[in-house]
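The complex appears here without one of its protein chains, the remainder shown in place.
Showing subunit A:
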Amino acid sequence: MNAFELISMSKGLNLGNLFDVEQEFKRETRFTSKCPANEIIHKIEEAAKPLGFDVHKKNYKLRLENMKAGRKGNLNVATEIFQVAPSLHMVEVRKAKGDTLEFHKFYKNLSTCLEDVVWKTEEDMQEK
């Protein structure tokens, strides 16, 4: 091994750290809500449609499909609502198909519209 091969292993020469790419690209997220399930569903529908998403409902599951194709096809998002307690629901929002980064962008837009529905985000829940 030559000296420069060793030297180039330095962390100080890894500018990738500027971008913190170790962050995992999550494909799903959750939030809790104190609103009734029907209201949550309605609010998600209301939020998703103007963003260009087609909505399919079945029981407490929603399928949101971006009518426009993205980097890896049409973004497809699955939402499911679980009742945790009589007036507490957990909402799971998961990428079913498409580009993870577009999913993140979509979720960011969605959560802005759902501000009055969301009680605690996933990060809040992880807080000790």
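Worth pointing out:
In the analysis below, a contact is a pair of C-beta atoms (placed from the backbone, for glycine too) under 8 Å apart; a residue touches a chain by one contact, two chains touch by 3 or more; residues count from 1.
Following the convention adopted for this analysis, contacts and distances are computed from a predicted model.
The complex appears with one chain absent; UniProt names that chain "Calcineurin B-like protein" among the candidates "Calcineurin B-like protein", "Exocyst subunit Exo70 family protein", "Glutathione S-transferase" or "Histidine-containing phosphotransfer protein". Across A:34, A:63 or A:105, the residue that sits in touch with the chain not pictured is A:105. Contact residues of subunit A toward the unshown chain are 1-21, 23, 25, 71, 99, 101-102, 104-105, 108, 121, 123-124, 127-128.
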